[in-house]
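All remarks here apply to the structure that follows.
A single protein chain has been omitted from the complex, and every remaining protein chain is retained in its original position.
For clarity, chains are labelled A and B in written order, and residue numbers in each chain start from 1.
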Amino acid sequence: MKRFLILEDGTVFPGESFGASINTTGELVLYTGATGYQEAITNKSYTGQIIGFTYPQQGAVGINRDDYESIEPTIKGVVIGESYELTSHWRAQMTLDQFLRSKRIPGLKNVDTRRLYRHLATHGNMKASLMDTHDDHAHDQIKALVVANNQVSQVSTKQAYPSPNIGRNVVVLDLGLKNTVLRELSKRQCNVTVLPFDTPSETITTISPDGILISDGPGNPQALTKTIATLQEIQGHYPIFAIGLGFSVVALANGLAVEARHFARHQINLVVKEKITQNICLTAQNGNYGLTAIPADSNLLTTHLAVNHQEVLGFRHRFLPVFAVNFDPEAAAGPTDAQHLFDDFLDLMNADIERKQRVF
Amino acid sequence: MGKRTDIDKILVIGSGPYVVGQSSEFDYLGTEAVNTLAAAGYQVVLINSNPATNMTDRHPNVSIYLEPITEKFLTEIIRKELPDAILATVGGQTTVNLVMALRRSGLLDQLGVQILGTDLSRETPATNVDQFQQAMQALDLPILSSLIVTNSAELTHASSQLGWPIMVRPVNSIGGTGGGIAESQHQLQQIFKRAVALSPRHQVALCQSVVGAKEIEFEILRDRADQVTAVFNCEQLNPVGIHSGDSITLAPIQTLTDRQVQQLRQTAITIGRHLNIVGSCNIQFAVAADSDAFWIMKATPRLGRTSAFAAKALGYPLAKIATLLTLGLRLDQIEHPYEQGSTALVEPAFDYIACKFPGWPFDRITGADRTLGAEMKATGEVLVFERNVEAALLKGVRSFNLHIDHLWKPNVAALPDDELTAQLIHPTDEEIFCLAEALRRGYSVSDLSHISKVDAFFVAKIQNIIQLEQELRNHKGDQATLAKAKIYGFSDLKISQLWEIPVAQLRDFRKEAEIEPGFQEINSLATSPLVHSQQYFITYATGNEVSPTDQREKILLIGSGPTKIEQGSEVDYETVRGLLALRQLGYQTVLLNNNPDAYSTSVGVADRLYYAPINAESALNVATAEQPDYIITQLGGKSASKLTAALEARGLKILGADAAALNQVHQPEQFRELLQRLQLQGPQIVQLLQPEAIPELLQRHHLRYPLLIHPNPDHFFSPTEVIRNAPDLQRYLGHFQHDLANFPFTLREFLSGDKYEVDGIFDGEHVLITGILAHLEHSSLHSGEAMTVTPAQNLSVAMAEQIKNVFKTVGQALSARGFMNIRFLVNAGQLYVLAIDLKGSRNLAFINKTTTEPVVTLGVRVLLGASLAELGYPGDGSLKIANYHIKIPVYSFTKLNKREKLSQVQMKTTGEAIGSDITFEKALYKALEAARQPLPAFGRILFSIASHDLAQGLAIAQRFKQLGYQIVATAKTATAFQTAGLPTDFVHNIGKKQPDIAAEISGGRIQMVINTTEWRGPVSISGALLREVAVMHSVPLITTMDEAEAILTVLESRAFAIQPLI
């Protein structure tokens, strides 16, 4: 069935319906990895967004039980070139189309995604809709759409829950947590308590964790005033590790301004250089916000830079045990090069405990 | 960390003449590496005996030794030049073996010569299979366990340890020669016997088989600061068991989850770090189709075939970057190839599919074993870009210009079911056609995947094509279906057939419907699709991205496409020299080509590059998009020249000879008339238009045996043969006349005499003879198959003048301009014109090595309108040639087994070597050394010759005996020699009683083999095996009496007369 992707500037991309055949609107973002569609679709960082895939064929490995990044996908739609409807991979349990139908997510296939890619790169991020028609009404609708600012509150857990283990006590502030983050902590035997994004600092103090991880998540970090406030109160008391959206939150809490990118290319081939060791790693990134530079008088110290095109991708508090990166070190999808940051987090907690135990 | 300043002079070792498995990819890799070193300010010393490569072209800062790549010559050059370091990563396994030998001999340590990048001269896990296996086990990485066996007695024990099936691999052979897969003890014994004979080390690796698993490759780059990028990955359509060089390969990986891809990536990087790679490394994996299991198959710590594929698939100068890394630069200190503000430290985000499609020489070789397996058989490949797998496959099969337009072949369509299934179980080069045919016959995707072990993903892609055929049939004239078919890569021709309308009508319909191709820019390595790489591919799946260019005059050059047996990198050499000359003259250059191994498709050679099949449709599409001022079709071999007519018909300006002129020299009838009109002598030519009574035809035209015959040159299966008598002709026609597409056959009088290949540049009035190559052999060979020498010793001054006049007469008569090539024959003082061509000949690369004049540049300038006088060559001239230069063909017949070297008049050489020196004998000696046929100073010479050669053979044997060699011979030959009173030892044929030939050769008791075959007889298996064994053990193999004569002159020239007193 014929359907249309309508952009807010009026551009229309025709295609065919797949997945659930419902109309939808949201912010359109592009994912450039050739693999990892299941992980991206179930990644809460894409909440409220329509994901366009630039690699022209999607669905070759179907959907399997092991690669979900969350149980319920929160994206608004999927736009792809060609859809593959046979699941040859031994892990596959259903096709991409079946999955999208079962989750009531609309899709559009047979779209010239290369043209879409060029269009967004030229004109910047845009709102978009998937519609059965592309009449004036549809155009008006998309123009009238106000992109929500509360994506985090939609996807963050409503209630605290534990992920018990025998190691360090870690609080995860859930801004849109991915399963793989928990997997990495669990691999390191961390005894995790996942808390809602707006948990007040007193609750955290009651738990008295060894460290706090602030997850990645969707939307605009400036809207997260409660999280920012909590952070300002607790930083210095506990070692903190923040990733993705969490990075922006920590930056804001320390008086820096993060900027929205003109064209956010959600990628799994971001090249990062760790300044201190000059080591590089490749990693995934899916945020729309970034930091170009940290002023010299800031309390934050740049630790990671993009190798190609200047951007601050990691910082550390000069005086407090706080560090943050603006990418997804847990991978899934993407290279696993940066997973050692979870070890660094563990070391930071261990050193903090030792320091606290020291008597002078 | 910048580039190294502690070294200044660098020796680069080239790959030498091309053979199957180590081929023209080294033209690209080597040339880019040498240019990089020279541009970085180092003094480069290059050794390569291959004249057919851009690598050996003159370049400031580079001294070139066109010498045999042997330990002996290498040692001499190193002692003379005293380089600080050696670059050993651009010449394949041959180079690695050599630097190891130099390390063992103590030369490197004695002179303090370093190895750049990864140290390939020492036994380390990077270079030694055993150590590699241990290292991987120590790292807890999964590697297939293998056993090294040297003795057949160990086989039973080995097989019980490994379990069936077992992969057998001779250690250190190139391109897997001699390998195989054994499923029983008997098979194992058989394969082992051949493998151990073919291994230079007499070692065979037995390995647990994962046949049927997915085959995945990664290409990584690592710098001295331990920064690694997994810059490329790809997946083979054909599963493990078929040599990767024979597999259709797609990038990026198609059928794995992200988790699997990342695990393999991480493993590849770990291996690269552990092997301490500086530069590039290729890692091959086998991945189970039904579990998470995977195995490391091999790591290649140097540039190779996949590096060339990766470089072109990404538009990333991989050889250049790898070379810079060996010089000490960091990845992030090297600029991105085309994106400002970015570095070479990148990994791609594909938004297209790159597909490497192998091409086999089977259309040129009758009786070859087409089954694919552990040994590589492909001789060339094309690179295809598309936005879906279906289109990539269809474009792939179309790109070899074999008159295949679709996944359909008449011979496959005619196969009975059981044979079709058999071919799917034991795949041949036609597997993909068999899969398509089976799907047409209703086999299911899963059944076929099960039988063929090809992943269901790919089979389903082929199924989509078959379904689309049906859709087209059902919806004739439907625009939407047409658009879809074009997106999935169907040709206009195929659609018109399915719609049962003329192709022109279909084309008009398509244009009216505005279904036109677009051009997508290849920029997966950029952070934005708006960054310009200036490299494009044609596709119907997206719009046009070509943007207008500057005001300079623009020239479109048509390249030569895939490397084929008759058209190798020597043709690409012309393309490259042409492009560089044009750029120097200030023109903007656009190239159409699709060969990933060619240097012409390297970043920065042409201003713009289009990847598409070399055919009229693509050329017209590119011309429409680019609007070039001129087009050159003279510098891309036959495939380019063929497009002249189609381009001219569209009113495009072609430089040089026009289509009418080309017709006059290429159409047999017109050619005969042309010679008559110009009062030139040539061979009698007759066309056989349909089956008819031959004797009458021959009589009518006064044609006598022997004859040369070849079928319609446009037909895909067109071997030329020598016909010696009437029964021979009957047999030939019986074989080929069932296919009407083979008509008309052309019959030619077979002349014998001294042959010359002459190249010249004609400016409309005067000619400059750029080279005259004289054949050393009198037999009826195709030009590329003969040993040639320049200058021609036996050509009189008068005859040379006459040759010049022929050039002028022909050139003026045809209004030709630019490059010309004429083949002559001199018999009894008479000059005959055998063939005329109006383009750059394949000898130009060689000729350019024999003279200091820039031959291609001169030709290009003449093409653009300059006169020879303006260029400094007034009147009719000839270029001066210093020293003697011999060009010798190199054969790769070890892998294309079951075939004979010279049984037909078709080219089967895969490469060529050059020998240059101050005397003819020295040059010939070097040429033979370079062709890996070193002459023995003493020892035993094996004669096994055809009955018609016995008389000459005896005389030759006697001269060898005179020089102090011992003579050995097989049954018939030995009897004849002994009868004539020549002391001759007798040996048995292979596999008969001991001592047999194989044992004698591998035991080092034979120093040279002289083997000729009966004119036609059946292909003798023992003869083929004899040659194979000889070549694998580097025993020189002489296959014609003329060659034997030439070698005798060398041996006699350096021999002292040692005779006892009478």
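Some observations on this one:
The definition used in the following text is that a contact is a pair of C-beta atoms (placed from the backbone, for glycine too) under 8 Å apart; a residue touches a chain by one contact, two chains touch by 3 or more.
Going forward, contacts and distances are computed from a predicted model.
Think of the chain that is not pictured: of "Bifunctional protein PyrR", "Cytochrome c oxidase subunit 2", "Methionine ABC transporter ATP-binding protein" or "Energy-coupling factor transport system permease protein", UniProt labels it "Bifunctional protein PyrR".
Though it is not drawn, the left-out chain touches A in the full complex. From the options A:Glu72, A:Asp136, A:Asp297 or A:Glu354, the residue with contact to the unseen chain in the full assembly is A:Glu354.
Seen across the whole complex, the unshown chain contacts chain A at 275-279, 301-303, 316-321, 340, 343-344, 347-348, 351, 354, 358, 360.
Definition applied: only the chains that are shown with their structure count from here on.
Per-chain Cα centroids separate chain A from chain B by 48 Å. Interface residues of chain B facing chain A in the complex, by the touch rule stated above, are 225-230, 252-259, 261-262, 265-266, 289-291, 331-332, 336, 339, 341-343, 345-353, 387-389, 445, 449, 455-457, 460, 520, 527-530, 541-543, 545. Interface residues of chain A, counted against chain B in their complex, comprise 32-36, 38-39, 54-57, 60-61, 64, 66-67, 81-82, 84, 86, 88-91, 112-115, 117-118, 121-122, 263, 265, 267-269, 271, 273, 278-280, 282, 307-309, 331-337.
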